[in-house]
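Worksheet: one structure, shown below.
Every protein chain except one is present and positioned as in the full complex.
Going by the order they are written in, the chains are A, B and C; count residues from 1 in each one.
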Amino acid sequence: MPVDLLYFSWVREAIGMGGETLELPGDLVTVSDLIDWLAMRSEGHARAFAERARLRAAVDQVFVGLDAPLGRPHEVAIFPPVTGG
Amino acid sequence: MPVDLLYFSWVREAIGMGGETLELPGDLVTVSDLIDWLAMRSEGHARAFAERARLRAAVDQVFVGLDAPLGRPHEVAIFPPVTGG
Amino acid sequence: MIRVLVRHEPIDPAAEFAALQASGVGGIATFLGVVRADDGVTTLELEHYPGGTEAALRRLVGEAVARWGLAAAAIVHRVGLMRPGDLVVFVGTAAAHRAAALESCAYLIDRLKTDAPFWKRETRGAEARWVEARETDSTAAARWQDS
Partner (left out) sequence: MIRVLVRHEPIDPAAEFAALQASGVGGIATFLGVVRADDGVTTLELEHYPGGTEAALRRLVGEAVARWGLAAAAIVHRVGLMRPGDLVVFVGTAAAHRAAALESCAYLIDRLKTDAPFWKRETRGAEARWVEARETDSTAAARWQDS
């Protein structure tokens, strides 16, 4: 099933789009594996995902660590640490 | 020099007035001594000052304990524990 | 901006917010005390110590401004006759950092409860009684002395 990838803030700017819908390979175990795989899609992706410590993620709208299991999500968002309020 | 005595809340009600101006005797050392002396002025005063643990005081608008030195004040207020806010 | 006011007129929280916002800093914390509408009280009367009240509130605000480096602080307290739902007190603080605003706001309302000369009398139907001070208020005020 296709998964909605969402990008925000400078991750969105580096990739050049706010999101994309992709069929994921079956061997991605963690969120970090997904990021590794996405990083190969373009120079923009590689640049956006270069510094892992500066990335945060939400799987189906729940904040998770990058080492969390990916499961079979509908929606994964990748973004910098948040700065609201 | 005469001193303004001020009474609030049920202290005021028991004494039957919001305040009085009196010449104090020279031998009152603490606020508690002043209250002992005032308690002899009327039945209302005696009733108002019967339970010392329920009284608070301010000397020249500064909250003090009843064992605080009286000094030579312009104004002494005697009242129950406060309940604002 | 330092604002200390004891008044009979209703409190306007929007005007108080705006005055704090004008300080230009990033964080504003407020506490608003409301006459409870859920325990049978029909009217509430607030007595205070004219002159002594303002002096006590100014002292508290001065301490908070110095301790937390506030850009603005306000205490507006209503006195006289009130009804359930009415605002009794507005406490507001403004600071560059939110922790300073939040902590100083809690400090001011905690200290006001034990150190400012106000007395409440509640009426329930035909029966009126002076509100008793609560032990928990003394405990709340005391916690600010250690830190």
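Here is the rule we use: contacts are C-beta pairs under 8 Å (C-beta built on N, C-alpha and C of every residue); 3 or more make two chains touch, one makes a residue touch a chain.
Bear in mind that the values here come from a model prediction, so they are computed numbers and not experimental data.
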Contact list for the unshown chain, restricted to visible chains: A, C
Of C:M1, C:V34, C:A128 or C:A142, the one touching the omitted chain in the full complex: C:V34
Residue in contact with the excluded chain [from C:I2, C:A99 or C:A128]: C:A99
Missing-partner contacts on chain C, residue numbers: 13-14, 17, 21, 24-38, 84-85, 87, 96, 98-99, 101-102, 105-106, 109, 140
Positions on chain A contacted by the hidden chain, ascending: 6, 8-10, 58, 61, 63, 77, 79-85
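To be clear about the criterion, only the chains that are shown with their structure count from here on.
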Reference chain C; chain at largest CA-centroid distance: A
Intercentroid distance (Cα basis), chain B paired with chain A, Å: 71
Between chain B and chain C, centroid-to-centroid distance (C-alpha), Å: 26
